[in-house]
Structure formats: structure tokens, C-alpha cells
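Missing here is one protein chain; the remaining ones are kept as they sit in the complex.
Moving on to subunit A:
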Amino acid sequence: MTLLTPRDEQDASSIILDAAAKGTLLSLSGNGTKAAMGRPNQTDASISSAALSGVTLYEPAELVISARSGTPVSEVVRTLAEKGQELPFEPMDYRPLLGSRGEPTIGAVAAMNISGPRRIMAGAARDSLIGVRFVNGRGEAIKSGGRVMKNVTGLDLVKLMSGSWGTLGFLTEVTFKVLPKPERMSTLLMRGLDDRAAIEALSQALGSPFDITGAAHLPSPDRQGARTLIRLEGFRLSVDYRLNELRRLLPGFEAADILEGRGADALWQSVRDAAVLSGNGERAIWRVSTAPTRGPDLAAHVARAIDAQWFYDWGGGLVWISTSVNGDAGASAIRSATLAFGGHATLVRAPAEIRAQVDVFEPQADPVMALTRGIKASFDPAGILNPGRMYAGL
């Protein structure tokens, strides 16, 4: 298959204009580290942002960074770290889960709205994404948003681009709001809680005035190995004070351990990347967003129907579930759970033949699907950009 790597926005524009005229179906990618996600689709050529690289603007005092879409996430992270700053939403790295190699790009972080544990406090990638430039399916270069964090000028197409998985446009440049890196990170670790008790404690912590930046629960088959994590970040004095307050506030947490340093970093990284479940590459992985207190109900509902393992992030509101790849890889059990308890589920990892058979993204109500199709057509009337990657026929 032809791989097209435009060198600039104009180049991307002419490639897509030409493809639209000929009806050439295009796969959109960065460096392909997440090629095994979404619905498998049949396309004629591939357009990659790999040659669109580099930070184009960084103003630490204005908390803003812009980069071409193919810039490696690692380069953005390094550039920010030099000035003591970071991406607030702690983007997940999908490589451990998918077993892929190469450099994930910042464009994919925007296009797939990729966030991590800090999402509960600092918002998702879509909340920090303040500006985009992209080429739509008509070959037109379009901008939305900009480089200032307060901007309500016109329709917010930035939000549509974020989470549309390249089905609406080929991103060429993205601009994010950034935040200072905290001076200190500290984690309270409590052992032995069952799911419900853990989520209750996390809810209580998140309902405290202490700005919790991570709240996860990692169950274990024997419960004794279960771990409940509450993360605080900030200036040293503040973190110390808040740790003490939380230990007093949460029943049973007086004796909770405090984790810091490399061990704690690695633990949160494994939560962020769902590495807790990725061990067995044979199993399918689902990512389910729901209301935090319903997380345990949802997991129990799934576990009654199928063989499943799971853990919680976002205070219980993000349930990562691993299932057997047999049959529908748990799709019907999980979809019936989101129907019963609210929320949405995405099949993050599964063999291509399963991703072709079951809904990878949460099915939408008919009128919402009609709007979705209308929006797709308004950006990409010929349907050439990542056709079928999210929904069949879209």
C-alpha cells in the first residue's frame, strides 16, 4: 500500500484533494503505534504525519505549546520538562498494551483524546487541547481554536477533532495548554479493600478539598493483594499536610503506606498504561467510562456473565476489563453493563477479526448516530478519511 508522508500542510492538502477527486480511501496515522486499534478498515493508501515534526511554539509563561502533529510525544514531554512543565492530562502510552514499537505522536494524543489518571483533576486531552490545524476531506486547510486558553470564538471544532480518530480531518498542528510539573508526588497505598469499600474511600478522598490527582483501585483474586491508591501532587509542604489530613479523614487509612520515588512513578505508569492487565497478550482489553460509584456494579455485572479481570482508575469511573478472546470477546456482557449502569465502552485490544465483528465504540442512539453521520459528511463528503475506523459506513 502507498504510504504518503506530506512535508507540510499544503502538501497534505494537495494529497487529500487528489484522493477526494479519485475516491482514494486513506488511512490516517502518525507512526503507526496504534494501528491495531479501532475497526479494521480497507483503504487504498496511507497518509502519515511522520514528516510533520517539531515544536513550533512554546511559551512557558503563557502555559502553551504548539507542535506539528507528527512530533513524538517524548519530544513534547522533554521540551516541557526542560522548563519544569508537563502535559496536564498525563497521556497514556498504548505500546505496552498493544505490543507495538515506534514513537507515539502528539497528533494521535489529540485525535484519540488520550488521557491518563490525572484526567479526574486536570481534565482530558480534549480539555487541554486549545487549538488545531487540520486538512478536511475536501483538501481544505482549516484552523479552529488558537494559542490562548480562553477562546469562545465560533463553533468549537477542536472538540470534534479530539476523539474523532482521524475520521474528520488530518491534523497538521496541535496546541495544548500545559501546567507546571509538581514539586512532589506522594501516594497513599491501602491494602486489602474490596471493590466497593475501595471506591467509597476514593469517592470520599475525591470529595475532599485536597485536589487528588490520581485515584485507582487494583483488585486481586484473594483481596489481600488488593491495592487502593490515592495520589497527591504539589509543593512539599502542601502534599505533607494533605497526606496527614487524608489519613485522618478516611476510615482505616491511618496506617496506609506512603509511596514516593521510582516505585510510585512506575506504579502510576502501570495504571496509566493499563499494564496491570496487559500481561497476558492473548486476552482482549476493554476501557469503560461510567459514574465512579457504579464502577463496581458494572464490573460485577460483567463478571457474572463472563470470565473477566479488571481494575479501576478515575476513582472508579474508568474500569479496565480484560476478557477472553473467545466468542465476541465479552462484547454483549459489556454492552449490557453500559446499558444498565450508564457510560460507554471501547474495545481497545482484540484480534482484527473480532474488531471487525463487534462494535469497537459504544453504539449510539439513532438520532445521535444521524448527527454523527451528518458531521462526518460535513468534513469529509467523499468518506475517504479513515472510513469505517469508528463505525461501519462512517
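What we mean here is this: a contact is a pair of C-beta atoms (placed from the backbone, for glycine too) under 8 Å apart; a residue touches a chain by one contact, two chains touch by 3 or more; residues count from 1.
Just so it is clear, contacts and distances are computed from a predicted model.
Asker: UniProt names the one chain left off this complex as which of "FtsX-like permease family protein", "ATP synthase subunit a", "Glycolate oxidase" or "Cytochrome bc1 complex cytochrome b subunit"?
Answerer: "Glycolate oxidase"
Asker: Please identify which residue in A:5, A:53 or A:208 touches the non-displayed chain.
Answerer: With A:5, A:53 or A:208 as choices, the missing chain is touched by A:208.
Asker: Would you indicate which residue among A:41, A:100 or A:238 is in contact with the undisplayed chain?
Answerer: A:238
Asker: Of the residues A:29, A:49, A:79 or A:144, I need the one that contacts the missing chain.
Answerer: The single option touching the absent chain is A:144.
Asker: In the complete assembly, which of A:124, A:193, A:333 or A:384 touches the absent chain?
Answerer: The single option touching the absent chain is A:124.
Asker: Looking at the whole complex, which of A:59, A:265 or A:307 touches the chain that is not displayed?
Answerer: A:59
Asker: In the full complex, which bits of subunit A touch the chain not displayed? Write them out.
Answerer: Per the touch rule, subunit A residues meeting the hidden chain are 59-64, 83-84, 113, 115, 119-120, 123-124, 126-127, 136, 140-144, 146-160, 162-164, 168, 179-183, 200, 203-204, 206-209, 235, 237-238, 241, 289-293, 314, 317-318, 342-346, 361-362, 364-365, 367-368, 371-372, 374-375, 377-379, 390-391.
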